[in-house]
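Removed from the display is one protein chain of the complex; every other protein chain stays in position.
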């Protein structure tokens, strides 16, 4: 096992796939010569050259459209959208074109591409550079949606995403870029659509994603140590496909479900999981389903305000105790 | 009471508000000289003239951006996005700019504008002209979201939306344009954030929106007549603000909740309501929460295929009976 | 008309050979016959939804259909029956799709606005204005990367030149020198609105060319030979690695924007003038003047008429698609499932 930062894991994953398959190409703004604004793609230009690693103009529609056209004709592009908030400027290409073209053409077209993007809050960047937008992608049939929480998952899920014949939106969390963790040596490929049970408990199942995973784990520790409540923690990892088997199995076992979502509340991924559990596990539930989310407000910039709205370990603990006490 | 079509109600509502308030202006593609591609805005140009009713280029970002800039500086624009699917081409302006600017400026800016758009399936227009996208708007804090099911609600809710100081996304359903219904004579203004109980029953509460409302009513009739199941039917009308009081009261009373959504399943508005009910009414529920939705696929064009995927009266009846039998 | 070619690969000044001329005529006739039939089938309520015909604009698609290499890529719009057909897609497949039948190019799943025939290089019809310009650039990028000398051709209307994706795609393609030909079919209207009422310049495409370092190319879109020549030169330029071109072809649609539109907003004289410039009528006269036997022309016309009749019958005879296919091909494994 090598120790890598989440940031370096991005470059390592892309390099692993580009080395393996010459049809993998990479494009985005400031990703080549500059190595990315988060320095997550440093070294790729030097290693793979300017025909495979290409800087683009500030033209998200053009670059995502180009990725689509290339994917339809034999390449496997990885496209970067610098901040997930900017998905909005090319949302038509993603939601209406990339997602639907295979279906509309009754399978004539295959769309093997990955859109990777820096998602999430915690950097005091304000309302237009901090959103958690996995649910936007989840609303659109035809998109796969992944959000890794660890360096190992960055590599394994990125590799799986690049090899997947369908379009994958790959949400990297900005506040995790500096975190470190072990990554298997050699080629490492994981599987899309598998959640991970990170901790086993009996009283409640906490389901979290991306930067909420370490917080959920910390909350589970505190619940156990200070309150005698033992929690299972599940890292969803992949929203589409969704590993309902793992999630529902754990919820059924503990009888309780808490989702921890960084997104503003309405129509977050937790709502979907809650609706599935409330339909399929009705008779197994011992108590109400709880969603801990950022309140339904845009994100403030000041550090104390941002910290106030994003779910914290304290808030997760407090809300779980309130709900189940 | 006058009998109006849903289509004519749109023009009547806009006319009512433009006649009342000279700061109301209306812009969009083919809305003026041509009266709109759905003929929902016929007569407005003649009545209010070309400085208030303006045709635009095919430039959704420009026209929605212009509406925003005008709203910030004293006007009350109504902007048309011809099909809701095209919201995607100006999603940045809507989701990142219009929705967040009041909050980011700590209230310095007010954003009184309405974006009206033709939403929904049933016209055999295929995957890029048939989507039900209310949930896209619902995911974004700072947007109000309305979807009328009747001509009276078109007028009353449009008037309320125009008078509201906040941005409102107003989803008109294409397949309802030809339907007729009574509209109060004289000035008619309704209230945002109020659901309507259309039918009272004891066994289950069916919550529906827009074109699913008449189907839910028909399903309720059939459930009563053929199966002895009596259903309350609630027309949500306004997703943000959401009238949880009315919805939860009816669900608590009947003990059961079924949502009927035209959107593809994942992260639909029904998921949000299900998650609220599963948290707040856990001990009042007598059975699992059921969501009847379009399956999570893009929409097919052929008539039999489109009919197959959109929730039908038969399917609502069948799924309700399966869930609760 | 401005037809500067200074930056183009040298235009082939060789006369168009007789076989090619008849091929051009035939392609135009095929489009005409198909579109007229589509119109009739509408009136018979055998086509549901909407449909956007290319009646009057046949020369542009036909010219490219003849000029393109088999492995080139076409990207077009909802008004794309013509562009799909000229690449070799079957009439039965096209009419079947419009009618929502199993024999349709996409078995009814896409519909009139999304005709696609990948085996013929018809890479899709896109119904949201502007989206396919960057996508076409991407296919051209792929060809460039793979070194295949394929070109991508992207058709769109005058109204499309005012949307953001147009601008992004043109700049992107120019900077990356991509082998893509952008063809603006300027039929003077964006839906019901005259293009001049919503555009800051007279020639919506050509007057923007310099913003991307490109030459303005204005062509008479109703002159199929002029179109054929500009198709050849721009395709050659693409294959030679000289980058994109932007063509503005002046033309006119004979019918309304779509099924729903009687096109009353157009001045009668304008319509009449353009009807006199019907590209098929013009070319038929020209062929006769050039000494082509009327019999050769009539033979084409009869053959096309028979073909469209046959296709109509085949499409009518085809059953509606199985409902189960509504739940297939979301993913490459054929499935639609989003969960385990």
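Going in written order, the chains are labelled A, B and C, and every chain counts its residues from 1.
Heads up, the rule we're going with is that a contact is a pair of C-beta atoms (placed from the backbone, for glycine too) under 8 Å apart; a residue touches a chain by one contact, two chains touch by 3 or more.
If you're wondering where the values come from, they're calculated on a predicted model, not measured in any experiment.
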Listed residues B:80, B:166, B:235 or B:306, member touching the removed chain: B:166
Of B:85, B:153, B:243 or B:262, the residue in touch with the unshown chain: B:243
Contacting the left-out chain in the complete assembly, out of C:23, C:46, C:175 or C:226: C:175
Residues in chain A touching the chain absent from view: 29-30, 33-34, 37, 55-61, 85-86, 88-89, 123-129, 265-266, 295-298, 300-305, 308-309
Positions on chain B where the hidden chain makes contact: 25, 51, 54, 56-57, 59-75, 77, 92-93, 96-97, 101-112, 141-142, 165-166, 193, 240-245, 276
Residues from chain C at the interface with the omitted partner, ascending: 162-168, 170-172, 174-175, 197-201, 207-208, 210-214
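Note that only the chains that are shown with their structure count from here on.
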Maximum centroid distance from chain A, chain identifier (CA atoms): C
Chain pair with the higher count of C-beta pairs in contact (A-C, B-C): A-C
Distance between the centres, which are taken as Cα means, of chain C and chain A, whole angstrom: 40
Multi-partner residues of chain B (at least 2 other chains): 85-86, 88-89, 126-128, 265-266, 296-298, 300-301
Multi-partner residues of chain C (each touching 2 or more other chains): 107, 109-110, 114, 126, 128, 130-131, 164-165, 325, 330, 336, 338
